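I am attaching a structure below and will ask some questions about it afterwards.
Every protein chain except one is present and positioned as in the full complex.
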Amino acid sequence: MVAAKVKSVFPAKRVSFHVNGTCVELDIGSQPHQVETSHTLAHTLRETLGLTGTKVTCDNGACGSCTVLMDGTAILSCMTLTVECHGRSITTIEGLQDPDTGRLDPLQQSFIDHTAFQCGFCTPGMILSAKALLNETPSPAEEEVKEALSGNFCRCISHYQVLRAVMAVAGSGEVKHV
Amino acid sequence: MRPFTHINARTIRQAVSALAKFDGNARLNAGGTDLFGILKDEFLPAYPEAIVNIKTVTGLDYIREDKGLLRIGALTRLADIAKSPLLRERYGALAETAHAVASPQIRNVATLAGNLCQDVRCCYYRYPHHIGGPIACARKGNGPCLAVKGDNRNHAVMGGRRCFAACPSDTAVALTLYDAQLLAVGPTAERRIAVRDFYTPLGNQLNNDEMVKEIQIPVITEPAQQSFLKFTLRKPIDFAIVSVAALVATKDGICAEARIALGAVAPGAVRAVTAEEFLRGRAINDETAAQAGVLALADARPLSRNAYKIQIAQTLVARALLGQDSATVVNVSHAYDPTELSTFHRCSSPASQGYATVVDSEHR
Partner (left out) sequence: MSEEYRFIGKSTRRKDATEIVTGATRYLNDIKFTDLLHGKVLRSPHPHAIIKRIDSSRAEQLPGVKAVLAWEDVPDWKAGTPRILRVLDRKVRFVGDVVALVAATSEEIARQACGLIDVEYEILPAVFDMEEAMKPGAPQLYDELPGNIVTPGTPAFGPHSLKEVVMGDVEQGFREADVISEGTFGYENIPNPIPPEPPGAVALWEEPNRVTLWVSNQASYLDKILMFHVFGKKVEVRTHGMACGGSFGTKIMSWPVQTYATLLSKATGRPVKVVFSKEEHIAAFVLRPGSRMQAKVGMKRDGTVTAVSGRWLVDTGYYSSTTQAQVAVGCGEIQLMTRCANWDLKTDIVCTNRNASGCVRGFGGQELKCSFIPLLCQAMEQINLDPVEFIKKNYVKPGDGYFWRDGAWYTYRGVDYTDAIERGAKLFGWKEKWQGWLKPSAVAGVKRRGIGVGVHGNADIGEDSSEAWVRLNPDGTALLYSCITEHGTGQRSNYLKMVAEVLQLPMERVSITPADSLINPFEYGPFGSRGTYAIGSAAIAAAEDARRQILELVAPRLGVKAEELETVDGLIFVKDNPGKSIKWGAMGYDRTVMGYGRFDPDFTLANCMTTFVEVEVDTETGKVDLLRVVNTTDVGQIIDPPGLEGQLNGCLGSSGIDSALFEETTFDMTTGHILNPNLIDYKWRTFSELPSIDNVVLETPVASHRFKAIGVGEVATSPGPMAILMAVSNAIGVWLHEYPATPERVLKALGKIPGKARSGGAA
């Protein structure tokens, strides 16, 4: 009886999801062109799809560098299996610019205006964590911004300038929901 | 990560059957935030053959009161528990514990059952494979516990046996406070396990073909003061060094009901029964709260480097009972009150003082 039940649960052969508005369909398997079951979303974004704006620092869920948006919510792409992203909508740092005009997201522009980065390696993750916050809370208090970014690691200490950059656009109504 | 077979379970039965089929060599995956750390670091003797995704099981994400029980689906995300109006109003300690876990990104995917079933954080147990190989230990069944003579600053001060790793789950502390039970589903039957009995020094009560379906909490109807204090070196990210949850109901200034649960001091979350009994019928004030703190840790027997946890736990018990915030017990009045978090003062300065411009170097 048990065996009969299990028979109905085959490993999936394909996975499809949206990345920055574009549908991605990938074969699952162990060939070089395929996605392996053990591949993380971070790996697939960077190595298979060439979206290297997503950075991997700890590859262990502790630093926030690989943060992307899944259906608008901040998640860690290094702790997410690609095969479990079926039907989801992923936004990476490459997807924040207006696809028609190429205009930067106001949050990106504000990071530039406030020099809210030093080495820049953690910056994509920071921007996406802030973006997720503004999606849900368009006019956050500074404490809410700190909380939303509390899982993002930065060793240069860009924190203070990042807070200014996020607060400068918070509540401006300029930031579109992604 | 090394390859594995991946299965999306559509039902609990499918998930449990898959566990049975792989006979202990499959692992369930919900949020994945602990599991993938384990797989990436390859510190366990065996690597699973299969990962069974249970996020594809529908209907396990809920918070509802029903027949005297608050029922929370196993796959309810910590972020949803932290912001649930129902929980915030009447099960505040649980909402606080969920909010205290890790980081926003983790809470967005981590589930309640996953938080309860996560593996311990012992630095020897988790030492990664890729830096010279994993460290053998009692919990893995292949060696002695090195923490006993080594760095045990984060280990259990009570209840350890062979293994002294402390329970890392924050939500277990609130659930123990509430006398909550897990509903576990196996291939043939369901059973209930009290959260306070769930953990053993070497693991937990769950069989490797069982899956947690629901967490059940006896409904709290009487108004009670609840608090959860988590002591860490930093606010987010960190696992507790010590945590305490307390629930106090008073009538005419006298304690009618007191419950205290301790986290990160033992292999499981622990109820401080003696301290609870002591408080019932007494007024809770600085003195009785401090006494309760001492009683709560009376059974503690620290290792070489973790006695400091006892002092912290005693303090947290007293503060939780008194309803004090862990961070700011008293505000120290001070002249400086920053209006800006950071400032940059560019100061003008007297003109060049005319030092010599020649390089003035000589050996002496």
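In this document, chain identifiers A and B correspond to the written order of the chains, with residue numbering beginning at 1 in each.
We take it that contacts are C-beta pairs under 8 Å (C-beta built on N, C-alpha and C of every residue); 3 or more make two chains touch, one makes a residue touch a chain.
This is a predicted model, so every value here is computed, not measured.
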item: Selected from A:A62, A:I75 or A:L134 as touching the chain missing from the view; value: A:A62
item: Candidates A:L26, A:L69, A:V83 or A:C154 - the one touching the absent chain; value: A:C154
item: Selected residue (touches chain absent from view) among B:E49, B:E65 or B:D151; value: B:D151
item: Listed residues B:G132, B:P223 or B:G253, member touching the removed chain; value: B:G132
item: Where the unshown chain meets subunit B, residue by residue; value: 1-3, 41, 121, 123-124, 127-133, 135, 145-146, 148-151, 153, 160-162, 164, 231, 233-239, 241, 300-305, 307-308, 310-312, 315-316, 329-336, 338, 340-353, 355-357, 359-364
item: Missing-chain contacts mapped onto subunit A; value: 32, 38, 46, 50-60, 62-63, 65, 92-94, 96-97, 104, 108-109, 111-115, 117-124, 127, 145-147, 149-163
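Note that only the chains that are shown with their structure count from here on.
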item: Cα-centroid distance, subunit A relative to subunit B, in whole angstrom; value: 26
item: Subunit B to subunit A touching residues, read off their complex; value: 1-10, 13-14, 17-18, 20-21, 29, 32-33, 36-37, 39-41, 51, 53, 55, 102-106, 108-109, 187, 235-237, 341-342
item: Subunit A - residues contacting subunit B, complex; value: 2-3, 5-6, 8-12, 28, 30, 36-38, 40, 59-62, 64, 67, 73-76, 78-81, 83-84, 129, 132, 142, 147-148, 150-152, 160, 163
